[in-house]
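Excluded from the complex is one protein chain; the other protein chains are retained at their positions.
Coming up: chain A.
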Amino acid sequence: MSSSRTRLTVVPTQRILVGRGLALLAALLIVAVTLAAMGRSPITLFGLVMHSTVGSRFGLEDLALFMTPLMLTGAAVWVGIRVNLWNIGAEGQFYAGATAATAVGLFTGLPPALAIPAMIVAGMAAGMAWIFVPAVARAWLGVSEIVTTLLLNFVASLLVYYLATGPWADRVTGALASTERLHVILPDIWGVVHWGFPLAVFTVVVLGVLLARSRFGYETAIAGANPEAARYAGISVAPRVLAVLLLSGGLAGLAGMVEVAGTVHRLQGGIANNYGYLGIVVALLARGSCLSLIPAALLMAFILDTGIVLQTTQISASAVLAITGLLVLAIAVGDELAAYARVKKTS
């Protein structure tokens, strides 16, 4: 019997987990070999990375800080992919949310108990506003959301540079690179880790439960999988496309709010730090499961953190990008291989 393997159409979760574990090991091995070939000691570097991430209090705090926005942008992209919509513009919506939250935090003078909810609402609303036109164009005119959402990222990024160095720039320090410190910020709960972290976890969990248990979740799944069947069942597709994209934009906006109010405390150019794009990777890693966004964000945070540690040892930033790419590739291969199962003969 030559081949007794078959490709499963539905792959059990344990198989995926095992596949990915092996993929991660393989990627680590390749990195170690490469580092050794560069004349660096992989063991020392590994120890350093471990110490600076999971091995120390500061490392853990850093991981949590990275994870916070990644969980939210990951969720933003994930709700779209779930129904076959690709919001590539989480980066732009992130900027929009950060900007709106900054405006509330700087100019309203509200007490914290009111200002923080107001910032959350403003951040989400701004994210939704930023995706509104692409969403309407997609829902009713069939214009591809991929291009329109992507283009608006550049607009948002430049707008934030303009605000942070122009009209909103901090006149006190005179550095003219960012706004002044927000008057209201998210309180810390553990070292530098702030309330944004539990908020993000909570958001992901609630999102997962709601989509799995709600009529909205079901109807959007049908509309995403086969719009014609949705119409046949009396589900209007366009309003649901709009709703999902607005939800996606709102989540990305929330990520921006949390980042500026919790971590950075000022609006500055480049504050989105590619979190919007990395959200795509996080969402793809999480596959069909919303809760998997949390470990996926952890992995991504770990990679980012590792990158920073390696840079401090004079390893170039492009090496970090290469490692990220390698990991994603390894995981994709791992997922594919996990789909091949040996089949026992039953009769």
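We take it that contacts are C-beta pairs under 8 Å (C-beta built on N, C-alpha and C of every residue); 3 or more make two chains touch, one makes a residue touch a chain; residues count from 1.
Keep this in mind: contacts and distances are computed from a predicted model.
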Of the options "Sarcosine oxidase subunit alpha", "ABC transporter", "Cytochrome b5" or "Quaternary amine transport ATP-binding protein", which is the UniProt protein name for the chain that has been left out of view?
-> "ABC transporter"
Residue touching the undisplayed chain, where the options are A:Y161, A:W195 or A:F216 | A:F216
Identify the residues of chain A touching the omitted chain, counting contacts across the whole complex.
-> 1-6, 8-10, 212-219, 221-222, 225-226, 228-235, 341, 343, 345-347
